[in-house]
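Complex shown without one protein chain; remaining protein chains in place.
The first chain written gets the first letter, and so on, giving A, B and C; residue counts start at 1 in each chain.
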Amino acid sequence: MAEITYIDAINRTLHEEMTRDETTFLIGEDTGIYGGVFKATRGLLEEFGPDRIVDSPISESLIAGMTVGAAMVGCRPLPEIQFADFISPAFDQIVQQVARYYWRTRGAFEMPITLRCPYGGGVGGGVFHSQSNEAWFMNTPGLVMVAPGSVRDAAGLLRSAIRSQDPVLYWEHKKLYRSLKDDLPDGDETLTPIGKAEVARTGSHVTAISFGYTYQLCLEAADQLAEDGIEVEVIDLKTLLPLDKSTVIESIAKTGKAVIVHEAPKVGGIGGEIAAILAEECFWELDAPITRVAGYNTSFPAARTMEEHYMPSTAQIAAALKTAVET
Amino acid sequence: MAEITYIDAINRTLHEEMTRDETTFLIGEDTGIYGGVFKATRGLLEEFGPDRIVDSPISESLIAGMTVGAAMVGCRPLPEIQFADFISPAFDQIVQQVARYYWRTRGAFEMPITLRCPYGGGVGGGVFHSQSNEAWFMNTPGLVMVAPGSVRDAAGLLRSAIRSQDPVLYWEHKKLYRSLKDDLPDGDETLTPIGKAEVARTGSHVTAISFGYTYQLCLEAADQLAEDGIEVEVIDLKTLLPLDKSTVIESIAKTGKAVIVHEAPKVGGIGGEIAAILAEECFWELDAPITRVAGYNTSFPAARTMEEHYMPSTAQIAAALKTAVET
Amino acid sequence: MAEEQETQFSFPAKYRLTGEMEGCTDERKLELFERLLKTREFDARMRKLFRQGRFEGTFYSQIGQEACDVVIAYQLDKQDFVGPSHRDLGASTGKGVPLKYLTAQVYNRVDSPDGGRYTACHYWHPEFWVMNPSTSIVMNWIAATGAAFGYKMLKKDNVAVAFCGDGATAHGDFHEACNFAGVHRLPIVYVVQNNLWAESLPVALTTALTDLNHRADAYGFPGVSIDGNDVVETWNTTREALMRARSGAGPTLIEMKTYRWHGHSDIDPADYRSDDEVAHWMERDPIPRYEQYLREHKVLNDDALVEVRMRIEAEIEEAVDFAENSPRPAPDAYQSHVYAEAYPGFEFGDRNPGGANG
Partner (left out) sequence: MAEEQETQFSFPAKYRLTGEMEGCTDERKLELFERLLKTREFDARMRKLFRQGRFEGTFYSQIGQEACDVVIAYQLDKQDFVGPSHRDLGASTGKGVPLKYLTAQVYNRVDSPDGGRYTACHYWHPEFWVMNPSTSIVMNWIAATGAAFGYKMLKKDNVAVAFCGDGATAHGDFHEACNFAGVHRLPIVYVVQNNLWAESLPVALTTALTDLNHRADAYGFPGVSIDGNDVVETWNTTREALMRARSGAGPTLIEMKTYRWHGHSDIDPADYRSDDEVAHWMERDPIPRYEQYLREHKVLNDDALVEVRMRIEAEIEEAVDFAENSPRPAPDAYQSHVYAEAYPGFEFGDRNPGGANG
């Protein structure tokens, strides 16, 4: 048992799952020779060779879309988009083809595709290396989205995604890559269930709902508030689509107050969907306005002063949780 | 003063605005020689010639993206996507370039671009000719979206969009093209303000919030319910981004109940954002769960039996409004 | 009868087919003819039924272009992958998909391969490895490229064939797919049917090229332009391209010059083009040209033709009956197969919880 980082958990899981299933292949930009711009795919080319570890041309639409034909003839494709910011050229293939093909063929062809997508800010990258784009895909039935917020889930959700028969967008947060370390037993084959959120910390005063990097901030905020006697329940969504409504609703039944946190701009972010579910399905349990702590409604800025301002902070989350409790 | 259809209002406004401003040009598929697959651009090629009415190759990314350079050098571009379903290949250019360029250049270059986008189901077209894709763009600060639900606004919002210095996606509903007729005085130069919703019908029991085709259904539902003594307030959003929060909030302050209606799948649709605003900003005024009447969470089906089932109906909207009132 | 006469003598001598069809037995020549004619007759019948209002939506006629996809599809093994576009009836008929599935698709009935949920007129069949085409232009190009990659990676011997139109070659995905296939020498044959129009767009507004085979020059694999209405040339060219693909030598792009006789869809009056142009191309009708070739080569005679026509007529009749008797899908039948796995939070949706839902 050794402590490993979030990114190493990804790397290790890729190794394991590609060893386990010979129909898997990985395609992306700089994923082979270079081992990935973040080194998430390090060592794979050496182990599995260029037939299965494909250094793609700069053709995101192809990277995402070719998986459909490959899946049809029996492969289990693992495409990677280098930065989430560059998923937009692949948007068409993902929402129109990858996500719908199983439905279109009335189940004739399953799409066991896992598309990895490094996202998020706080790494000094400016508008094209910092985006959190998950909301673009929320209106796409047929697509699954997961977003690990812990080392265990970095492995467990990736493993589940790869073994799933559905197309999964796997959102890995760049800021967690090396900042998050945890035990991950050797040979661990945990499958984090897709479609299930987790109450990561129990509390009775207010519920913080988040995922990925901001989920970690919520844990920090909960720690801070505990000192003032405020008990925050923290939910790690893990799966963004389809959302696990019941875990969230149950929590609100207990706390009556919800603060939703994400990094993408607030307007049109996935917090809207969560708030709408609560306002529709557990309205009577709510005893305070639903708050969203999210990115500002602008593009993501480059200079460090502005970047720091843009990112949601633990203090802001704590303040919002406190305000909710005091309402 | 003559009755004209929604599509003729679009056609007439294009004629007028292109006459008014010589820097405008229109680019799209089959928009010139053919006059548009719906005939929205009929007569423009004859009037303005092939330099300004461009029959584009099947290159949606180019159609949307070339407008940025054209706008920079002084044009006012009017791109058209033939069916909203085919806006996805242009998604990258729209959200990353068109919408952000003004911000990126800190205001050095305005983007007076109006991209027209025929959307919506009920015309027997199946999954690639029926989509309502507005939600894809809700998380994109810098972009404006309008969606006329009346003949007046088909003209008034288009005129405002064309004269605006911001990039506007103009969502025109295919089912309204010829089914909606109204007076539009000759020479009318009404500018429907962008960013303002309208209380189209006042009522005190419940608020129906919608736009486009389903806004018309809401009006019908309100008529039906009036017979039972239920007074429905109907809000025509008109602008989807940025949303006019205050008009909606004011209405809820009066009625306490909100039913949001759109055609796109419920999960991840723009109804989520509206519900979230209400649950955050006028929570204490609400006295019933916020309901969303929306498309089912699947792709849009082709066969007529299924298509009819898929589309929200007046009866369903009326039922949801009634349920809200009875809560 | 007049029709038969016409098919034998209506085209100018210069359009007479010559040369050998490499490696093609007489039997297969005849069977190929039957598939071509079946494609034509099926299409003509569907047009008629559409005008009679027997099915909804619209219809994309392929008449005039049959040779472009029937000839190559006919040569494929069942497991070979076909990525058709919106007009590629012949991709299915050429590969031998029974007509009843195609009529059921056109009618959007329960017995179509997708149960009526996917777009009418988008012919496909999973067991014949003809993929469900994407209405969205040239998406199939990417998918077929992915299938070719898959075959290569899995070390299967199969090849893929993708079809598109002249208009589709302007799309970014056309480029990304071809480029990738070139780099990886994938086992694929790309067929561009240049029918001079993309809806109302003349090919001169799609490209500055005269011959679309030059698209391939950008990808480092061979491109060739042929008369797509010449079955013999089409046979030989596609046969060679398929052999190239199967041998591991990589992709080929074939531009087939052809023409659609009717509008883009059957609600398009197609008044953007001249009668002369249409007449010129009708003279080059691939089917009578091939028929005469078969007659000259003593592969076909009047008796055989009658037999072929009867078989075709019977299959079409049966297929139309099949579709017309196939139920319309239940209103909510599309509410399945969104996901392959089960998720606790997923719901199709319920518009009127507690009340009667529609």
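As a working rule, contacts are C-beta pairs under 8 Å (C-beta built on N, C-alpha and C of every residue); 3 or more make two chains touch, one makes a residue touch a chain.
These figures come from a predicted structure and were not determined experimentally.
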Touching partners, among the displayed chains, of the absent chain: A, B, C
Absent-chain contact - pick from C:206, C:238 or C:292: C:206
Contact partner of the left-out chain, one of C:171, C:260, C:289 or C:351: C:171
For subunit C, the residues touching the chain missing from this view: 170-176, 179-180, 182-183, 185, 204-210, 214-221
For subunit A, residues in touch with the removed chain: 29-30, 33-34, 37, 55-61, 85-86, 88-89, 124-129, 265-267, 293-299, 301-306, 308-310, 312-313, 315-316, 319-320, 323
Those residues of subunit B which, in the complete complex, touch the missing chain: 23, 25, 51-52, 54, 56-57, 59, 61-62, 65-75, 77, 92-93, 96-97, 101-111, 141-142, 144, 164-166, 194-196, 239, 242-246
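The rule is simple: only the chains that are shown with their structure count from here on.
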Chain nearest the overall C-alpha centroid of the shown protein atoms: B
Chain whose mean Cα position lies farthest from subunit A: C
Interchain centroid distance [CA atoms averaged], subunit A/subunit C, Å: 41
Averaged-CA centre spacing for the pair subunit C and subunit B, given as whole angstrom: 36
Whole-Å separation of chain centres (CA-atom averages), subunit A against subunit B: 31
Numbers and ranges of subunit C residues touching at least 2 other chains: 117-118, 134, 136, 172-173, 334, 338, 346
Residues of subunit A touching at least two other chains: 61, 92, 96, 103-104, 141-142, 242-243
